[in-house]
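Let me give you the structure first, and then I'll get to my questions.
A single protein chain has been omitted; all remaining protein chains appear in their positions.
Let's look at subunit A:
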Amino acid sequence: MTKRVVITGMGIYSCIGENINKVKESLYNGTSGIVVDQERIAFGYRSPLTGMVPKPNLKKALSRRQRISMGEESEYAYMATIEALESANMSQEFIDKHDVGILYGNDSTAKSVIESNDKIREKQDTTLVGSGAIFQGMNSSVTMNLSTIFKLTGINFTVSAACASGSHAIGMAYQLIKSGLQDYVICGGAQEINKLAMGSFDGLGVFSTNTNNPQEASRPFDMGRDGLVPSGGAATLILESYEAAVKRGAPILGEVIGYGFSSNGEHISTPNVNGPSRAMKMALEQANIPANTIDYVNAHATSTPVGDANEAKAIFEVFGENGPYVSSTKSMTGHECWMAGASEVIYSLIMMKSGFIAPNINLKQPDEAASKLNLVSKTLEKKIDVFLSNSFGFGGTNSALIIKNI
């Protein structure tokens, strides 16, 4: 007997808003969060474009011991998680009495690792790096910090799957709750934003260099796209079994009904059509719904020429003519990488709860593959009952989640 899995809370710290209300406004208005980071020019970046969020001030909220173990991805994740727990009406008192778990997507802690090793090199002494460096530098930094701050006693690990990390974290949480192993899981994705984290990615030459018009640089599916724009922050969702949520009178925002996954088994960075297509089909099979039930697809589309075209082909292959509405919110946020799979479920949930589809901004002329899709380039007032969110990553990892209104 499997359990139904529902979403009862969401919180976000993103370049288009540092909470759900601000993000809702930006999504509706098609507001871009992309800026030029001057530091990156001097550092040798090919492109200085990025999404940006302010550094959270946690001095009042957390003790010194808690703060010094946190790199920026953990700080963003803390902000998003506080909002998610509040929206789920899940108090610390409740957490203390139940096995609440955490599964969070994260795939780098570059700044923490580099800065601590720079200090060791300078001092020629490992002790003088201080006690926080090890906890900031491990890839599981977010889950180890949040699990101790919120005193969590359930499942506790980080999911690293490149730009699909956040999506797979939700998928894993869904599986654990569905199978009855957990009732409550905090899940999401976090992404550091700094020049040390993205230099090697920039080096591949896949970032947009449209510095004259930063807010027009990220243009998924558009003929004129010249690459992605990196971004970051954090996004947290609270997943629970339906029974547990009803029992505690929690607000229910939506139900996770499908999780599909696949691996391309091909190139390390170039995506294909078959892998994403199989992930979407698997999600539909798991949800046990026909493809035409999907009202909206939040595309992974990052604004790279090959990636967007291959995803467009995959979406067309799965949904055919007269398919669902499609947009890529990365046109506004840039590519939130390890965070994206979680944030884009939140963006889509906001749309579902508010009755609109956020635009794929900067879409002037779709390319050949994208022209077969039902792309939304202007904000559309539309009731969404079911949406699918795609996330793909380096190594050919693919994840597709299906969420139903409730």
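We adopt the following convention: contacts are C-beta pairs under 8 Å (C-beta built on N, C-alpha and C of every residue); 3 or more make two chains touch, one makes a residue touch a chain; residues count from 1.
Simple rule for what comes next: contacts and distances are computed from a predicted model.
The complex appears with one chain absent; UniProt names that chain "Acyl carrier protein" among the candidates "GMC family oxidoreductase", "Cytochrome b", "Acyl carrier protein" or "Peptide synthetase". Residue A:63 is the one among A:2, A:21, A:63 or A:91 that touches the chain missing from this view. In the complete complex, the residue from A:127, A:288 or A:322 that touches the missing chain is A:127.
Seen from subunit A, the chain kept out of the figure touches residues 63-65, 68, 123, 125, 127-132.
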